[in-house]
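Comments concern the structure below.
What you see is the complex with one protein chain gone and the rest in place.
Per-chain residue numbering starts at 1, and chain names A and B are given in the order in which the chains are listed.
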Amino acid sequence: MEAELKSAYARYLLTLADDEIVIGYRDSEWTGVAPVIEEDVAFSSLAQDEIGHARLYYTLAGKLLGKDPDHLALLRPKDGYYHARLLEDRTTPKYDPAGNHQGGGDWARAIARRFLYDLFDDLRVEGLLASSDPELAGAAEKIRREEKYHLRHGEAWWRTLAEGSVEARERLEAALEAIWPDLLGLFEPAPGEEVLVEAGLIARTTDSLREPWLERVYPYFEAHALPFPGEKAGAEWRLRVEARTGGRQGIHGPGWDELYEEMTMVRRLEPEGTW
Amino acid sequence: MHVWEVFRQEQEGEPMVHVGSVVAPDRARALEYARDIYSRRYEAYRLWLVPREAVVEVTDPDFLQPPIDRTYRMGVAYRVTVEKRRQIKEMFEKVAREVQGGG
Partner (left out) sequence: MTYEERVEAFRKRIQEGHKVEATDWMPDEYRARLIKFIEMHANSELMGALPERDWILRAPSLHRKLAVTAKIQDEVGHAQLLYRLVEDLGKPREKIFEDLVQGRTKFHNVFHYPTYSWGDVGIIAWLVDGAAVISQGALQRSSYAPYGRTMRRICWEEAFHLKHGEDIVLTAVMGTEKQKRLMQEALERWWEPLMMFHGPPTPPEKDKDLAWGIKTKPNEQLRQEFLSTYVRKIQEIGLKIPDPKLKYDSDKGRWTYTEPDWDKLYAVVTGNGPASKERLSFRRLSLEETAWVRRAILGERAQAA
């Protein structure tokens, strides 16, 4: 593989992996504090799936970069992670050993984020099934077989929040309003994606997934008369929200500062050690 | 006629195990038939009858046996601890020999 292609491919794989690991880390925090204990267990399974997927992608990236997956997952500089900003914020309360816990746990946000991200990821992974890299195609095929249950879980909760009570619906609407700019930030492409499409490694660039994603998510809003920040004008969607981007360039917010600090804390004690 | 799935507890304290089903026009006769078919010889401590339509079946292999590795959550993935213990023991023995040799 020539250098330019190889570098673009590695960057794309890291982007996939970073998205998955970051949402996996954030969702794993619901263990022990979810609304019903059955859901603690269910959310943990989702989180483990995502970390497992990240591990597959990091392994592929590691082969290109000559690094082991743990290094890629835990030992890169803070601005060297390329996940979408949507995924990095904490949605759970945070424990403080002195008892000054931080509240702000938001199940509606956790559900809305996960479901709408999963719908995006499903389209993205679909575009990897026919990759010219058989290892990526193989990984995508397995990942898809797990993700279909995530969508099922998300759909059920979407309905509960939209229809279960006035209060739940208000919370869902508030969460959606807050995350729209970051949802659109999902479609910020990684550098060099066109090269990957040309080489047949991926079927579609990330920004080209925006229209199909809007087509796919709109019915979920329409079915429950949830506010949608835009409408279709002819063949095109006109949205009243601006995307908040930067994630794919390594630009992140305070949610990432917090998560990065936590996730690398132990490993940094002995970065090259065996743990 | 209704189909009732029959579960049997063969020993006190053991779980209920599915043994088969009976067809009966009503509950009273379902109980009767289940006893006569599944416990004619003192085999049952307890029977459960569940209307077949109440059973929710799940067989989807991707759901039950997901394709991506989960051995990290099984004891067998940690057999390596035996080897690690052996290495630690060896390390201590080596140190002990060195101390003795040096002293």
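Everything that follows uses one rule, which is that contacts are C-beta pairs under 8 Å (C-beta built on N, C-alpha and C of every residue); 3 or more make two chains touch, one makes a residue touch a chain.
All values reported here derive from a predicted model rather than from experimental measurement.
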item	value
Selected from A:7, A:28 or A:208 as touching the chain missing from the view	A:28
Missing-partner contacts on subunit A, residue numbers	25, 28-29, 31-38, 40-41, 44-45, 47-48, 51-52, 54-55, 58, 69-70, 73-74, 92-93, 95-99, 101, 103-107, 159-161, 163-165, 167-168, 171, 259, 262-263, 265-267, 269-270, 273-275
Those residues of subunit B which, in the complete complex, touch the missing chain	12-15, 46, 70, 72-75, 77-78, 80-81, 84-85, 87-89, 91-92
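In this section, only the chains that are shown with their structure count from here on.
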item	value
Geometric centre distance via CA averages, subunit B-subunit A, whole Å	35
Subunit A partner contacts - residues on subunit B that touch it in the complex	62-63, 66-70
Of subunit A, residues touching subunit B in the complex	48-49, 52-53, 56, 142-143, 145-146, 148-149
